[in-house]
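This report concerns only the one structure given below.
All protein chains but one are shown in place.
Moving on, here comes chain A:
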């Protein structure tokens, strides 16, 4: 239920959910609880995998972690600051600067080239970051092996390439945490594994925390810590691979282990 004990650290955790719940009021005035009593601590640079089937509250958890929503009960701290105290503008600023999103459907902006897509978050930056947005975006795409595809439109890119553009976009402002929502859901197994490896490696290089929410236990297994989301509650899963390396064998084992766990 709760995160494993942490070594004493003077720095506050990056994200901390303390008995956080999220419920919504239905038209008939009854209360529907989507998440209940969630405890989770995310430290800087940590990789976490959360597995859950559809309807278990994955989106809601993603909303909370991405500062797109607030818990209705309990507390959530962002770098030690209760999110309830953050204004919408402050939350948006943190989201732009410190949080990168990777989505299942890539969600590249249509009609914009790969370079324009990666430069898009930098339109919300200021100063040098804004002025040099194209150079920064080009460098990030180059880092993900797409230096030769800068001017391609998303429609001319393969699924794997599109997701790499999306990863470049998520990382371009050097976020403190990357939230990946079913990042391999729209890719075949092989491409998904390759893309996930890139995401894993890129976040490790940049020191960003990575929280992957997926229904695929094999993907979740890559994380240092993993959890299982069921019925709106977060259950600690088995320890993953501390190195977070994506070894096919490890993925296979993880898949089996989780299948058993799920059953």
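For the reader, a short list of remarks on this structure follows.
Everything below uses one rule, namely that a residue touches a chain if its C-beta (ideal position, glycine included) is under 8 Å from a C-beta of that chain, and two chains touch if they have at least 3 such contacts; residues count from 1.
The rule is simple: contacts and distances are computed from a predicted model.
One chain of the complex is hidden; its UniProt record names it "ABC transporter permease", one of "NADH dehydrogenase", "RsbT antagonist protein RsbS", "Ion-translocating oxidoreductase complex subunit D" or "ABC transporter permease". Residue A:126 is the one among A:11, A:30, A:126 or A:155 that touches the chain missing from this view. Remark: the omitted chain is touched by one listed residue; of A:18, A:59 or A:72 this is A:59. Note on the undisplayed chain: of the listed residues A:70, A:93 or A:215, the one touching it is A:93.
Seen across the whole complex, the unshown chain contacts chain A at 59, 62-63, 66, 68-69, 88-89, 92-97, 101, 103, 105, 107, 109-112, 116, 120-121, 123-127, 130.
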